[in-house]
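Working notes, structure below.
Shown here: the complex without one of its protein chains, the others still in place.
Letters A and B mark the chains as written, and numbering starts fresh at 1 in each.
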Amino acid sequence: MKKVNVMIVGVGGQGSITMGELLKQVVLNNKDVIVTGTETRGAAQREGIVNSTIRYSIIEPGEEYDERKAVHSVMIPAGEADIYIALEPVESMRSLNVVSEKTSIILNSYVIKPMACVVDGMAYPELQNILNMLKECSPDIVVMNGNEMSRDAFGDFQKMNIILIGAALATGKMPISYEDMEKTIRNNIKYDLEDNLKALKMGFDAYSKAKSS
Amino acid sequence: MGNEAMTRAAIEAGVGYSSTYPGTPASEIGDALSLLAKDIPNFYFEYSINEAAAIEGAAGASWIGIRSLCTMKHVGLNVASDALHTLAQSGTSKTGGLVIICASDPGSWSSSSEQDDRWFAYHVNMPILEPSNAAEAYQFLLKSYEVSESYDVPVLLYPSSRVCHSVGTIQLGEIKPAREKGEFKAAVSRFVNAQIVSIQNKKNLLGKIKKLRKKLDALQLNRVVEGTSTTGIITSGTSFGYTMEALDLLKVYDIPILKLGMIFPLSPTEIENFVKNHNLTKLIIVEELLGFLENGLKEVLYDAGIQVELHGKDTFSAAGELTIDDIREGLANLLGIELGDAYKTIMKKAQKGRSQVPSREPTFCPGCPHRGTFYAMRKATNRVGVFGGDIGCNTLGLRSPFALVDWVVCMGAGVGIAQGISHKSNQPVFAFIGDGTFFHAGMTNTLNAIYNNANMMLIIMENHWVGMTGHQPTPSTGISSIGDPVIPVQIKDIVKAFGAKWVRTVDPYRTRQLIETIKDGMKQPGFRVIISDQECSVQSDRRFKRLFRKTGGKIPQTFYYIDPERCQRCKECLQKLACPAIMLKEENGEEVIYIEEPRCTHCGVCQEICPNAGIVETKINIHLEQAQE
Partner (left out) sequence: MIITQSKPFEEIKKDLTNFKKLIIIGCSDCSSICQTGGSEQVKEMAEKLKTEEGKEIIATLMCQNPCDARIVKRDIKFIEEELGQADAILSMACGLGAQDLAKITEKTVVPANNTRFMGQTERLGVYTELCCGCDDCVLFENDGKCPVAVPKICNECGRVLAWDAKFCDQCKSDNLKTGEVQKIEA
């Protein structure tokens, strides 16, 4: 049984729950993939920390289900994340327990300063320091500013989530084809369909480009 | 989602009555039922005003033969417990099982505490089922009705937040139709709990639990994962899943595991058999929170005269959420397995990462009327006095820069505790409460305070929704439990009827006016009420966005802009109002404070409070009528 673990960390309101839901929706009709995962909901959402986990189990053909080796929990064990999507730089530092050399890190570099910095004067770490810390945990990092990419192309931040899903798709690690994701977007997103599909491609291409350079 | 799975199970079970008070992590169950209520034949749903009303209503329906469901979060059980303790003695009915879904919050991520509700089982004598994932939550809810009706007892289904919000797949079953009506048949010896009747009912209840204990196996709620080792594990709920994965990560595959689905009562035979059949010399109990299972198991083992090396709370913490890594470490320790350098390095780096970054505490959303209220209170009182906090979005007033909450205990305890202090202190006393909380628990405390002439000020923050849990309607919303328009209740009439003499209603977006009103109130004697009345900005902004899309943008709009030349960098808006939509950047060596337009909900409070006329308002399309939704 192949397991693929995805973790999304971000600030409440950034859409980590929406992203988590989409990444689960897309495999619901796929007979060979079981998915589980969770999101932090409730009090945490009010501009606090909101995380999403998506855990895929891919059943190999002819494989028998072995309970003792299967995925049971919604949490990702230490170092087991295959993809780690951080929607905000400081948030990327809080869940590094799931990151190891095998993790593909995607960092959205748009900064949302917490109140501790804005009001209480705590220093927001330098982006380079954050990147250095991330590199210590895994050599595989791609950085992009999904918010600015969304604003430049569409006038607002709404498409940031889809851009980053596109980037995650481009890692090739998830049991999801590009077409599957497009289909799920068509079925689940009610507004600006064309823009969302463009955003998916934008993220996919940006990640692929960053990797090849 | 687990909550959705349980909702589906309730519908399939033919539940005819459902009541809830919103509470994370159970809120989504009520929300789903509210949306579906009109489409399910003979289905009654209500958002109750608190868990006492919810459980009592559900019990009534159960007694007249209607399957009933009552859902709440863990602390809600405290409020329901007064009724529950006694009505459990009266039982349910043959066709009207009563199931209570009580969702726990280990780690207290969305609560004032992480209380362990399993202990209610001993107090109430009520069976508890604990599912370990979404699919089991679905199955167990269906089973719960069987148990409730076969044994004539209310049953508690106890999913944790990780179950409620986890994703899984279920096979849909047939939907059993709900009963339309029932009839109450008088039975004094069953329902009138007093003196001898009460004692007899209690004896009956104890007998039912004893019977259930003997016939537990038939329910097939517990199972064994076979293994040959003489070390065994007993566990339940999410801990089961984590244990399985932890053992896989430690490469240990021979430990037999008894997974309990019904955690009260325990079946002595089942447990004795588990220990004896596997020749266990060592038993590890993996559970979260206080050692409820450990306690029960020790009792069973002692009575059976079985001696084993037992571990549980000595290894797995009784406080905080148990993560998969906590369980891995605990088991590694108990099984004598090295964790390995790779693991230790990862955990060290994670710790380093966490320590390097500032905390991110939740705060009010952009445009939240509570921000205006707390800002005004801070300005008016200058933080002099005692400030009682309550539960809900208004609790966030404890955060910087307001820090205007001196305690958080439970629903209604803001005014509840404040009134006590006001009678024996000379300090100015204030309390905050939201409208949902006011209806839940604040009304009685307010009446108490007025009746006993407490000298203090209560600020009722009326944002017309139960906000923190996902915007459920409350009597001040103007929408019923199933989405129909109703006349909203006027809080000012309630407090006046209670006898409050000084009552003012102000829109917190008119912050300067609110500051003046508060200062005015501070000079008055007696129990004063300020109703800070403005709709939750998440709801008003959602409505605006819907209208915007529907009309292609042809609706009146307002924008705010910080003029960088007029702005004098006093940082009142950035640091004292601290709206998340207001940000600071460096441009050409200069500080520029600006409004991040995509985050702004255009409430206008920043413009109100700017001392330098630095924030400019622009309105467009004011000649266009607001389209009806």
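Everything below uses one rule, namely that contacts are C-beta pairs under 8 Å (C-beta built on N, C-alpha and C of every residue); 3 or more make two chains touch, one makes a residue touch a chain.
These figures come from a predicted structure and were not determined experimentally.
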* Structure fact -> Across the complex, visible chains touched by the hidden chain are B
* To do: Touching the absent chain in the whole complex: find that residue among B:D39, B:E338, B:E565 or B:E586.
  => B:E565
* Residues of chain B in contact with the chain that isn't shown? -> 559, 561, 563, 565, 616-623
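In this section, only the chains that are shown with their structure count from here on.
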* **Distance from the mean Cα position of chain B to that of chain A, given in whole angstrom** => 27
* Inside the complex, what are the residues of chain B that reach chain A? -> 24-25, 27, 109-111, 132-134, 162, 165-169, 225, 238, 240-242, 244-249, 253, 323-325, 328, 342-343, 346-347, 349-350, 352-354, 356-365, 393, 396, 399-401, 468-470, 549, 574-575, 578, 580, 583-584, 598-599
* Structure fact -> Listed in rising order, chain A residues that touch chain B in their complex are 11-13, 24, 28, 34-49, 67-79, 90-97, 99-100, 112-120, 122-125, 129, 133, 136-137, 151, 156-158, 191
